[in-house]
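Missing here: one protein chain of the complex. Every other protein chain is in place.
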Amino acid sequence: MNAWVGVILRVDLAAKTIEREPLNMKDAHDFVGARGLATKYFCDEVDPNVEPLSPQNKLIYMTGPLTGTGAASGGRFEVVAKAPLTGTIGAANAGGYFGPELKYAGYDGIIFENASDKPVYLYINDDVVELRDAWGLWGKSVYETTDLLIAECGESFKVSCIGPTGENGCLFSGVLNDKHRAAGRGGMGAVMGSKKLKAVAVRGTGSVNVARPVEFMDALVDARQKLKEHPVGGTGLAVFGTQVLVNIINESGALPTHNWRDGGYFPEADATGGESLADNYLVKNKGCFGCSIDCARVTRVPDGPFKSEGEGPEYEAGWSYGANCGVSDLAAICKASFLCNEYGMDPITLGATIACAMELSEMGAIPESDVGFKLRFGDPHAIVNLTEMVGKNEGFGKTLALGSYRMAEMYGHPELSMSVKKQEMPAYDGRAVQGMALEYATSNRGGCHVRGYMTSPEILGVPIKVDPLVTEGKASLLKLFQDLTALIDSLGVCLFTTFGLGLPELAAQYKHAVGTDETDEEILLKGERIWNIEKHFNIAAGVEKDTLPPRLLREALPSGPAAGKVAELHAMLGEYYELRGWDADGVPTDLKNKELGLANEA
Amino acid sequence: MSKQLLVNPKICASCRTCELMCSFGHTGTFNPRLSAVNVIYYEEALVSVPIMCMQCEDACCEKVCPVGALSRDENGAVVINDEKCIVCKMCMSACPLGNINYSPILKKMFKCDLCNGDPKCAKFCSPGAIQYVDPAESLDRKKAMAEKLKDVFGEEL
Partner (left out) sequence: MKLKFFATYRTIANCMEREISAPGDVWSLLQALAEEYGAQMRAKLFTPDGGDIGMDAIILVNGMNVAHLKGKSTELSEGDTVAIFPMVAGG
């Protein structure tokens, strides 16, 4: 078996049975692995109208063909379920060490079915696979759970788990592994919690083989070399981390401030940027398994009211708690972000939900008595305290745990939730970066930046420089980015490899790992197939149409390079559907389904 | 003078690429448990230490081997001759650093052999935490210390 180990674990949490079944190699071929393959399994087995937090939803862990190989940054895996936050297909990707370890234990993926009646965790020690009692872990934080499991199972075990927010059904709780790496978005943690599954602990001693070792070695040497030589993949991310983006996005007038109300420039942004983080709180860099980029940062706020330590914050979290809440205290941002990891939740959605609550409070739409204190933009204590309250499921935290859309709807202003398909958009204003507007609107998992990162060409100039303010040409570029991203997520490598690698380098590693002679175009087509199967699921699940919050479509930016601009979605969406081979309502045509071999999915 | 592997735990990012490349170079498969180098991460101390055979001049493993299966090659590496080795594991017990390994999968002993003078761990170490250098020529650490002394005393001039 090349690149795969060839075995899927199927765990019925109600019946407490564990079956081993051969990996469906045809699907592995057609849907690559990880995100694509898990989605294919999911769509084949689950009713799209399933209630996300019911036992009938399934939760799938899946590695990719390059996971655990020496491929550049090849340490990733995917967690797939129907997402409770959005009602879309939920697919969340994570790095760290857990994914490769699962493969070394002899499993390409795990399918969890039904729900347990009491808390359990899955113990995997090579061939020994057991559901074990997790009463002692229930209610524990991600850090505590990980430490307790390592103490119980052994120090070489890798742990993926939920925090208390996953147990409490917080709609944006994530599944975290190796303490700090998160399959973060859409509420995969709540699905896991609804199944009373607290964790998976794995230790593996097996090997992963590749089809053509000599050629694979050449391909990975080439890929690693190119990544190393690229200014971003080589040294850029290692020195300042992802938080370095704060200043360039801000200077480009695209950093959303105060729940996207006050334009794209935050005067105090520099104090929250990667330069400031490196100067004040950075302890050292870390890398995920097999990665040379080393973007992770171990950070410590040594003293003061926000004394804390952890990993991060990453750019999106730094923005959601920073500029979006009007907060310029980097120590508070660090602490709030660390708390998200500890309690196991998505800081993008939580920071954005707090920002939305701040706006609603300032308007008087949320009474002070509901929150428990006077909530205003710019309050560093508020972001930390509210994060703590969501983590502990206390007071107003219970409302915030619903995400901004449901909260804003409760208070009569759903239009002020800055979300797409009920998931909060991240840190790039679509009015100043038009391609991102189209990306948010069409993302298969709701508001998200990692489904087709148009900021890269539009602001950073990688791989080509494209004017962020125009709409021409964005649809075709976005389609390419979305398909390529689906491929990368499915290979089991990190999306950051695009800062140095293109399709040829990625495809070469894939080809020699699995032993195929397909062309690069045929391999990219698999990405398109994955994008389309996700779309089919969303259509069948009755997900709302592709659009943006009214604020982006109607309220022009007040200043900066994009002054006077709104998100010109209408100018791009039709062209995008046409390029995708979809009809005017965004439904894939029979012709497209046939081309992709998805006629049965429609 | 043969070259020597030197490690710098301060900059190791614990990505464990060295483990992957070591196992692939020697067995043709990716398996950190078949790697002669291992990265040990100390979470509290925030340090990761890559650890591998230091090719002792006075090598206990070589001395203890009852069948003379261990010898020094032209790169200065102590290497195991699998033909002679009876897998008695005495070398494992003898090594004061714990750097001789036994693989239950391969049913044989393995250790760092410096990859015939081109160690993959150092070659693929992105932050440069593992370096393959000539100890006689390597002035890096001395220079770093000299630099500090210069900073301290230089200002007084």
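Labels for the chains are A and B, by order of writing; each one numbers its residues from 1.
Just so it is clear, a residue touches a chain if its C-beta (ideal position, glycine included) is under 8 Å from a C-beta of that chain, and two chains touch if they have at least 3 such contacts.
Computed from a prediction, not measured in an experiment: that's the story for all the values here.
Looking at the complete complex, one finds that the omitted chain is in touch with A. Of the candidate positions A:244, A:356 or A:513, contact with the unshown chain belongs to A:244.
Within the whole complex, the absent chain has one touching residue among A:376, A:465 or A:594, and that is A:465. Touching the chain that is not shown, out of A:22, A:231 or A:574: A:231 (per the contact rule at the top). When the full complex is taken into account, the listed residue touching the unshown chain is A:561, out of A:414, A:473, A:561 or A:581. On the side of chain A, the interface with the absent chain consists of residues 231-232, 236-237, 239-245, 247-248, 251-253, 270, 273-275, 314-316, 426, 449-450, 453, 455-456, 459-462, 465, 467-469, 495-496, 499, 560-561, using the contact rule stated above.
One rule holds in what follows: only the chains that are shown with their structure count from here on.
Work out the mean CA point of chain A and of chain B, and you get 37 Å between them. The residues of chain A lying in touch with chain B in their complex are 68-70, 97, 104, 205-210, 213, 217, 224, 228, 238, 283-294, 296, 298. Chain B makes touch with chain A in their complex at residues 10-11, 13-17, 20-21, 23-24, 27-34, 46, 104-105, 124, 126-127.
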